[in-house]
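Of the protein chains in this complex, one is absent; all others appear in place.
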Amino acid sequence: MQSPSQSGASSGAAELAGIAAATLEALRAKAPRVHCITNTVAQAFTANVLLAAGAVPAMTASPEEVGAFVAMSGALLVNIGTLDRERRVAIDTAVEAAVAENIPWVLDPVFIDRVPFRAELAHDLIERGNRALRLNAAEFRAISGADPTPRNVAQYARQRGTVVALTGATDVVADATRQASVSNGHPWMAKVTAVGCANSALVAACIAVEPDPWKAALSAVLIGGIAGEIGARHAQGPGTFPAAYVDAISTLDAAAIASHARVQ
Amino acid sequence: MQSPSQSGASSGAAELAGIAAATLEALRAKAPRVHCITNTVAQAFTANVLLAAGAVPAMTASPEEVGAFVAMSGALLVNIGTLDRERRVAIDTAVEAAVAENIPWVLDPVFIDRVPFRAELAHDLIERGNRALRLNAAEFRAISGADPTPRNVAQYARQRGTVVALTGATDVVADATRQASVSNGHPWMAKVTAVGCANSALVAACIAVEPDPWKAALSAVLIGGIAGEIGARHAQGPGTFPAAYVDAISTLDAAAIASHARVQ
Partner (left out) sequence: MQSPSQSGASSGAAELAGIAAATLEALRAKAPRVHCITNTVAQAFTANVLLAAGAVPAMTASPEEVGAFVAMSGALLVNIGTLDRERRVAIDTAVEAAVAENIPWVLDPVFIDRVPFRAELAHDLIERGNRALRLNAAEFRAISGADPTPRNVAQYARQRGTVVALTGATDVVADATRQASVSNGHPWMAKVTAVGCANSALVAACIAVEPDPWKAALSAVLIGGIAGEIGARHAQGPGTFPAAYVDAISTLDAAAIASHARVQ
């Protein structure tokens, strides 16, 4: 243990951990509704992660009603993982409702590194003012044309006026002026489907209760990474990991965040 | 332990537990096909709950074939949780087939408290003669305009000529003349997605083997609540609970039902 006067980094870490703890507490106190347009592979796991964190998910993607669902939510997630025609219309309607009602929304540009069709869709969506963007290294390369270094992530965040949460072995969370890197997590998080997608939903949940989107995104990344470490201790492999991860989120508290956070 | 002569309630409880045990035995003996038009969030968990109970699920929602699937099933579940255009056509076709073939069907009016669009759809469906309705308190308020008291539930069931299974901390199962309340269950059942949806599918499975829809709905609610209690003992949180719940359903028997049932 170092005293704050001895180490700005440690002091910063405690402060950043405190942000995540406060956001988690607010999530549990306010139980915000989070509307998720997300791919069918990730839906069930995402819903359970949100419920464990304290949020209330809804997942319909019917164009006729998605606007009404978004309007009564604290935040919106747009994940483009499975894209049928109706879902694309629903995304358009949902973003329109979010912008009209000033409801924060988060974009997860799944697989934009794979096909131009998706990269275009993601670019168009980013023009419409998402509050945060959560993606992996390959997706960052596709959307920014740059390597996923902390400097490039910060530059892209500044240019686009959005918070960027880039997750991987080390996560980077940046906006125009602030940057943090998080070293929590476990390798099984990359061996299970929908962990990244569910983390994007957690960013949306945090933004519903923490108006500063950088603090919200940082909170979600820290909560996810720490729960991954704790969950892995109670799992025997990537099969038993997802359930243990949800258990860990459901019992996470300020003390566990403070003792586990590896952030600067 | 009280003798039947000392307590009508206890005697009634034993009789009601016996109904659930007989229905579960019939499920396992007859392995009925249950067609489920249900939301994509709930599909996998619902299928596993049905399989654990002894039923054989099918879940296609393609308008071209759903009528043929329904016609060869013992019961139909209509859950409106995720609604795309094709699924709405499939619901219409499926209900038409069920009515034409006199196959009992169950409605789960998910989220009708959220948007008028859904409330209208649910009202139209109820006109077509569902055998049972499973919902939560908010959904009951939306569909009936009344508070979810046992008296109001019974009145609504009488008016609409359907069995109502209202689940929550205490469950109420009512038709025009009979009413039971069930106090089994576990708080994690409300912290995991699709537990209610799967219970609606279990109502459909029970109706496939028990022609009295009130007995069938009561059986499903009791089986679900008791399995929730047993499952929770083998789980560490809401993440590990769903698997333990399915395990508990798969081994539930008359003795466990008799010893756990809190019903009157």
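Note that the chains take the letters A and B in the order they are written out, and that residue 1 is the start of every chain.
The definition used in the following text is that contacts are C-beta pairs under 8 Å (C-beta built on N, C-alpha and C of every residue); 3 or more make two chains touch, one makes a residue touch a chain.
Predicted model only: the values in this text are computed from it and were never measured.
**Q** Looking beyond the chains shown, say which of B:69, B:117 or B:156 touches the absent one.
**A** B:69
**Q** Which is it among A:118, A:134, A:160 or A:186 that touches the chain not included here?
**A** Once the missing chain is taken into account, the touching residue is A:118.
**Q** Touching the hidden chain in the complete assembly: which of B:34, B:52, B:94 or B:143 does that?
**A** The missing chain is touched by B:52.
**Q** Using the touch definition from the top, which of B:61, B:77, B:91 or B:106 touches the missing chain?
**A** Spelled out, the listed residue whose C-beta touches the missing chain is B:61.
**Q** Could you please point out the subunit B residues that touch the chain left off the display?
**A** Touching the chain left out of view, subunit B contributes residues 40, 43-44, 47-48, 51-52, 57-62, 64-65, 68-69, 72, 84, 86, 231, 234, 242-251.
**Q** Could you list which residues of subunit A touch the chain missing from the display?
**A** The list for subunit A reads 39-42, 44-45, 81-85, 111, 114-118, 191-194, 236-240, 242-243.
The rule is short, and it goes like this: only the chains that are shown with their structure count from here on.
**Q** Taking each chain's centre as its mean C-alpha position, how far apart are subunit A and subunit B in Å?
**A** 34
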